[in-house]
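One chain of protein is taken out of this complex; the other chains stay put.
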Amino acid sequence: MGTLYEDMVAYGGEVFGKEHMETLRECVQCGKCTGGCPSGRNTAFRTRKLFQMALTDMREEIFNSPELWFCSTCYTCYERCPKGVKTTDLIRTIRNLAAKEGHMSVPHRMIGVYVLKTSHAVPLGPAQMELRKAVGLDEMAPTAQKYKDQLEQVQTIFKTTGYDAMIDFDWDTMNLKGMDKGGKK
Amino acid sequence: MAAKAETEGEVEEGKAGISTEQMTRNTMESIKSTVEDSLLEKIEEKEVDVAPEALVIGGGIAGMYAALDIADAGFKVHLVERLPSIGGHMAQLDKTFPTLDCSACILTPRLVDVGAHPNINLMSCSEVIGVEGSVGNFKVKVLKHAKYVDEATCTGCMMCEEACRLTGRFPNEFDLGLMKRAPIYRPFPFAIPAAYSIDAGTCLMLKKGKCGKATLESTIEAVKKVERGEEITKDEAPPCVLACGPNCIHHDMKDETVELNVGGIIVATGYDIIPPETMPEYKYGVYPHVINGLEFERYSSASGPTMGKMNVAGMPEPKDAVFLSCVGSRNKQVGYEYCSRVCCMYLAKQAHLLQEKVPSCNISVLYQDVRAFGKDFEEFYTRVKGEGLSYRRGLAAEIYKKPGSDRVIVRAEDTMLGEPIELEADLVVLGVGLKPSEGMDKLLEMLGVALTPDNFAKEAHPKFRPVDTDVPGVFVTGCAQGPKDIPDSVAQAKGAAGALLSLLARGKATIKPSVAEMEEALCIGSNTLKEMAAKIEEGA
Amino acid sequence: MSEEEGTKEYAYFLGCITPNRYPGIEAATKRILKEFGIETKEMMGASCCPAPGVFGSFDMHTWLPVAARNLAIAEEMDLDIVVTCNGCYGSLQEADHLLKGNPKLKEKTNEILGKFGREFKGTTKVNHSIVVLHDVIGLDRLKEKITKPMNGVNVAVHYGCHFLKPREVRGHGSSETPYILEDLVKVTGAKDVDYKDKLMCCGAGGGNRTADSVQSLEWMRQKLVSAIEEGCDCMVHPCAFCHLQLDRGQAEMNKAFGTDYNFPILFATQFLGLAMGLSEKECGLDIQTTTMPEKLLK
Partner (left out) sequence: MAEEEEYDYTKIPPTGSVEGIAAGAPEDSPRIGVYVCHCGINIKMVVDVEDVTRYAASLPNVVVARHYIFMCSDPGQDLIRKDLAEGRVNRVIVASCSPRMHEPTFRKTCSDSGLNPFYYEMANIREHCSWPHGDFHKEATEKAKELVRSAVARSALLEPLEEKLVDVKPEALVIGGGVTGMYAALDIANGGYKVHLVEKKPSIGGHVAQLSRTFPTLERVASLLTPRMIEVGAHPNIDLMTCSEVEEIGGYIGNFDVKVKRKPRYIDMEKCKDCTPCIEACPVKDIPDEFNEGLSTRSAIYIPFPFAVPPAYTIDAEHCLLLKEGKCGDATLETIKEGKAVPPCMAACPGVIDFEQKDEIEEFTAGTIIVATGYDLVDPGVSAEYKYGVYPNVITSMEFERLLSPGGPTGGKIELNGKEPKDIMFISCVGSRNKQVGNEYCSRVCCMYLAKQAYLAKEQLPDADVKVAFQDVRAFGKGFEEFYGDVKTEGVFYMRGLPGEIYKKPGSDRVVVRGENTFIGEPYEQEADLVVLGMGLAPNKDVKSIISMLKLSTSVDGFLMEAHPKLRPVDTATDGIFIAGCCASPKDITDSIAQGKATASGSLLYLVQGMAKIEPAISQIDEEICIGCARCVDVCPYGALELDEVRHVMTVNEAVCKGCGGCNSICPSGAATMKHYRDRQVYAQIEALTEITDVGMLAELESAATAAVAAEASAGAADTGSEAGEGEGAETEAVPGAE
């Protein structure tokens, strides 16, 4: 494990390319990101400060603050950054690293459970089938939720990448481990 | 490891002195040989006579100063300006930082000097359209656009403008469209040359061949009649011609091409402001409250559209104003990565002027770094801050209209507090940056001068040859080379003048033989490409 | 594939919310496209896109192959994709963009897809249904089919985030000066009204709705208030996920804050559908939280 910046470049770099990640260092702390941030004016989330903290390697402070999860990935700052810092992608990368170290809330982990069970983050239920019929559609769209083999493909991906382990997924109960006892890890 | 290094260091110390000495000696030898090589090359160089005239392209403050120094030394200078008057952007400014001198007041005498200088041939409404030759002997073609008014006889009495049927209809470029002019106009009262000119694009006679009952033919005839001392009627000539005392309006004037032979050329084509529309989140052009820095200068100027009162776009004086730094500049995203060098200071000055004009106004300046680097700049910045306006660190993110109000809101983060802020304002001034002036790239291409990645003119060496270019005898200066303030532009202009003067004073220039050499056996003896092509064809 | 008159086919990537919560969007979109000769084919076995701000935030190495699998399905159908949700648009287009630009990443991803015999080749293109309406069908043809003009209706346009941004991937020009939805609204005869928080996020994305639903609803409240203050009659948008937040969110908000909002929310094809003579029911507007005023239905 290197500094947070190094980890970000290594990890995010695999997906976005290193140069994309390295734009973090070009940040001049002008504050244009925070200034236009819909979260910033409603929560304690401070985009600019997050980057400064990332650059000063304040890993624990960042990972332990709930604000990290208040970015809605709206890309407003990404579009406006005068220095072309790839803000939103950097935030997502920091979140990835935090998640890897276990900083993930139960509701966030539950989203994974839905996908593992149904292939959808927002699955179909009986009530919604009625809605579909009401507008003249088949009660179930032909998505992976409908076909077991297709669902298994999605599950294979989650298993391969270790996402199931990351959220502590229990294949027996098809739920988070210990969810019956409140879901705490 | 550390301990080892330490002892090694100690042992080495005595030696280090000598070996270092030796090393640098080697460096020196190599440098010496480089220089000798270059001297050898010199021996082969040829000398040519230098035509004792200079061409300065651009009549802003840089071009004016370059021209004045050369002319004062006794050499003829041709000064080519694209617009109807010299003076450039400086003529548009209200006051200058950090001394708060009235810009027009300190500029006007110099305008007059240039206009009246016996050694300066001032060509306004003109463009360089062709350059041939090399240092010492540049053959330059200048296109003089028809002004339709005889510069020598026009007294600038403005009677024609008053009389024009379309007077006060068209945006005056000098006032950035905030005031209106006639098709026959003078950009500003203290313009040099003081003569009027007609904008062919808006003049009825020039556009349609007809103004009232008068046609182009009847007008030309009428002008001749007046010359002969005969009376004319309003059916024969347009109102401008009728009103003109000295009879100096000639709608049949044609563009003219002038050929010059000059020893050297100075490019001083200045800058344009970066269009504020490049940052749409600031809503320039959407809300009247949002103006750019140059517009502020016109509003603030006593000779501007509001005679210096801060009634922007007809609104009452502002209660709250916000100045925004780095609009366009230092912004990779919009394509201007460089710093524009003057905005921090002009914003400080403008904030000060607004404070002075509207003392009750609440003023904020949003910035990222205050670049108060020049002589007395830091002191001025401190003074302005001390006047009670608030400098807040953080660039504005966006501007929107306050619902149910005619005010706007500027969103930003005060990065020193680490908190997002919303500033209500009824005036927002955008500190727009500087970019190379339109068309400079084409001119430079003609001259063989390259551009730097920021699209300004490329100097021969950014550090040691700031006014030379790779083309001997061609110099760049002022904002054509990169954004700079007035004193730096003046110093650079005089620097370019110095370089050119030393060429003119000596009367000789060296030319690398490679430029002129040719293989005689292959030479088919011709001066033009056309002839040459014809000869080759013949031979074939 | 010909973009001239005649039949054009797209693989319709449904995602989660469209089919599972707001089938009205699915129905209206299909009907309108068909009206202009565009067929939408079901993507058998498609999954969650998966949500870019959610899975992208948790583990992009899982997010990417799941998205790539969806792209591969369309490739197998030899069709370009059309979507009705900004999340799907963002996720699939970004994944496509990243995989095309990075051979190593593509190889790694295909290793996973290979486990069940699929492969990302990079032969499909991800389109947003709204862009298809605007660019492929075109405003002129749309105008011809407007039978119930929306004259006198003031519309607050909401873009959602991933429709326009990041512009380097989306390619619809500056996100500060958008025009696509405005054009579509104006084609119906309605008025496009500028309002304060027009470009603001609905508040749901990036796992935000999950992380703290109350503050996520508060953003939405601000957005709605700023539209209502400008006298807007409804909000028109291109995103199923935003629809969930804006429509169902109003009920949640009323419950959480004790308010009484009922501001009509319409997906762009629902709005166009009404203008083209479809009924409220056909557009599924009767089975959502916010109710449609007479003004829109007459």
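Lettered A, B and C in written order, each chain numbered from 1.
As a convention for this text, a residue touches a chain if its C-beta (ideal position, glycine included) is under 8 Å from a C-beta of that chain, and two chains touch if they have at least 3 such contacts.
What you see is a predicted model; the values in this text were computed from it and never measured.
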Visible chains in contact with the missing one: A, B
Full-complex contact with the absent chain, from B:Lys76, B:His289, B:Arg330 or B:Lys349: B:Arg330
Selected residue (touches chain absent from view) among B:Thr153, B:Thr257 or B:Thr382: B:Thr382
Contact footprint on subunit B, counting only the chain that is left out: 2, 5-6, 8-10, 12, 16-17, 19-21, 23-25, 27-28, 31-32, 34-35, 38, 61, 65, 69, 72-75, 96, 98-99, 101-102, 104-110, 112, 115-116, 155-159, 162, 186, 189-190, 192, 194, 301-303, 307-308, 329-330, 332, 337-339, 341, 369-379, 382, 415-416, 418, 452-454, 456, 461-467, 481-482, 486-488, 490-499, 501-507
Those residues of subunit A which, in the complete complex, touch the missing chain: 22-23, 25-29, 48-49, 52-53, 55-56, 58, 83
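Simple rule for what comes next: only the chains that are shown with their structure count from here on.
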Computed distance of Cα centres, subunit B from subunit A, in Å: 51
Touching two or more other chains - residue numbers and ranges from subunit A: 76, 79
Subunit B residues counted as touching two or more neighbouring chains: 281, 398
Sites on subunit A touched by subunit B in the complex: 28-37, 40-41, 46, 48-49, 76-77, 79-84
Residue numbers on subunit B that touch subunit C, as the complex places them: 279-281, 398, 400-404
Residues of subunit B touching subunit A in the complex: 281, 326, 330-334, 368-369, 393-398, 411-415, 418, 420-422
